[in-house]
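One chain of protein is taken out of this complex; the other chains stay put.
Showing subunit A:
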């Protein structure tokens, strides 16, 4: 090995050592245990594997395994391409029911929901703005039918399934397919919080 190559190698090794050292300085923290400081390593690069905003979005609307994996691997601002997929899935759920009732699938479609959102707008909101909206002031709730307050948080007691079903199958009245007047019950799954009782911090119940 000639001198030039050796010098390059030396510089490369030193540079890499410097970076390692920098990394350690930044990513180790000292924890005091039994009066002795112990270095705890938090170094490294961490890459996204799963993501969730509102309940049920990826599971309900993505359809195929490949689309689900793709959805999880993206940031919220990079999901415009999912809107047409979500809209197809929304119509597919209606088609399933039409077929089972021997109604032509063209005759049973999604209708504008209680928020006044048509299918393209509803699925745009779901695909491109997948985050929980959380208000720092006032009530935090997924939807309060009594007051109309919506999308200000998600409490443990919120029946997000019934809200989601109502937005999907409830139409403008919220009662389009609610089991009355000869309609199927598609706007409520019939279960609530049950005997879960949510106390003070950490709020969730002890395990079963």
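Note that in this section a residue touches a chain if its C-beta (ideal position, glycine included) is under 8 Å from a C-beta of that chain, and two chains touch if they have at least 3 such contacts; residues count from 1.
Simple rule for what comes next: contacts and distances are computed from a predicted model.
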| item | value |
| --- | --- |
| Undisplayed chain, where the name is taken from the UniProt record, one of "Molecular chaperone DnaK", "Branched-chain amino acid transport system substrate-binding protein", "Septum site-determining protein MinD" or "dihydrouracil dehydrogenase (NAD(+))" | "Molecular chaperone DnaK" |
| On subunit A, residues whose C-beta touches the chain left out of the figure | 26-29, 31, 40-53, 55-56, 58-60, 62-63, 65, 68-69, 71-77, 87-88, 91-93, 95-97, 99-101, 105-106, 109, 115-117, 121, 124-125, 129-141, 149-156, 159-161, 177, 179, 182, 184-186, 188-194, 196, 198, 200-208 |
